[in-house]
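The other protein chains are all here in position, but one chain of the complex has been omitted.
As written, the chain order gives the labels A and B, with residue 1 at the start of each chain.
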Amino acid sequence: MKQAWSLLEVVAPAAGLLDITDRVVRWTSEQRLSSGLLTLFCRHTSASLLIQENAAPAARRDLQRYFDRLAPESVAYEHHEEGPDDMPAHLRSALTQTHLGIPLADGRLWLGTWQGIYLFEHRRRPPRREIALHLIGE
Amino acid sequence: MKQAWSLLEVVAPAAGLLDITDRVVRWTSEQRLSSGLLTLFCRHTSASLLIQENAAPAARRDLQRYFDRLAPESVAYEHHEEGPDDMPAHLRSALTQTHLGIPLADGRLWLGTWQGIYLFEHRRRPPRREIALHLIGE
Partner (left out) sequence: MKQAWSLLEVVAPAAGLLDITDRVVRWTSEQRLSSGLLTLFCRHTSASLLIQENAAPAARRDLQRYFDRLAPESVAYEHHEEGPDDMPAHLRSALTQTHLGIPLADGRLWLGTWQGIYLFEHRRRPPRREIALHLIGE
């Protein structure tokens, strides 16, 4: 049994879903494990992680518009130090995932055919984001 | 330390919560580990996983009605190739869980008394679903 870990650094071009599947799959396969568990952990509270549809860009645009309505900027929040997108970013993070766990079998991540791994960036001016990767298995 | 993994195949009779606790508990106990970590991973983006109340069927009906309102079919989505329940299914998946992690101690999953493990099926005509199970421990 062995472990591996790494820090993935990402800057999204804008708020919304950024596909990180290829980078995650590449790092995982470089560790040359046959079976195990991959954990992704987003080290922020204004960006999050999501497994979503990887084939239809329209589905990702609908998803972002949905969260724009569900946790809108137009509400008078008590916490607004960093601007109108500050508190909605925390709410959207709370409603999605800070971490993901994906099993590995036969040397491959066990993702479904239509599943992609996404950073869900919630800030209008995205800073650099760190996603911790951890793999355990053999 | 050892690992085990398997694919659980499920077809829900309709949209809503399908109790998979017994099947998951049975597979886990067959692996004869004393302690460890069980991961469940749903290989789809229009169905998800949820730990919920296992005693009151009314609570599960309320939960489904709630998600029917929270991510309704009545909105004009850009992505609608597979019908009006297509995009709401992705949204409801994003709002719940694609994966669950449950510790194992003293040879048993460490679920609370009132906790059941559910597949949350979001499509009106449920297809066959695959849930990856992964166990690591000793």
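Just so we're on the same page, contacts are C-beta pairs under 8 Å (C-beta built on N, C-alpha and C of every residue); 3 or more make two chains touch, one makes a residue touch a chain.
Source: prediction; values computed, not measured.
Visitor: Just name the one of A:Val10, A:Val25 or A:Leu91 that touches the chain not displayed here.
Guide: A:Leu91
Visitor: So one chain is hidden, and I want to know which residue out of B:Asp19, B:Glu53 or B:Asp68 touches that hidden chain in the complete assembly.
Guide: B:Glu53
Visitor: Could you list which residues of chain A touch the chain missing from the display?
Guide: 1, 3, 5, 37, 39, 41, 43-45, 70-71, 77-79, 81, 87, 90-91, 93-95, 97-99, 101, 130, 132-134, 136
Visitor: Since one chain isn't shown, list which residues of chain B touch it in the complete complex.
Guide: 1, 35-37, 50-53, 56, 58-59, 61-63, 66, 70, 95-97, 100-103, 105, 110-112, 114-115, 136-138
The working rule: only the chains that are shown with their structure count from here on.
Visitor: Could you work out how far the Cα centre of chain A sits from that of chain B, in whole Å?
Guide: One centre to the other, that is 20 Å.
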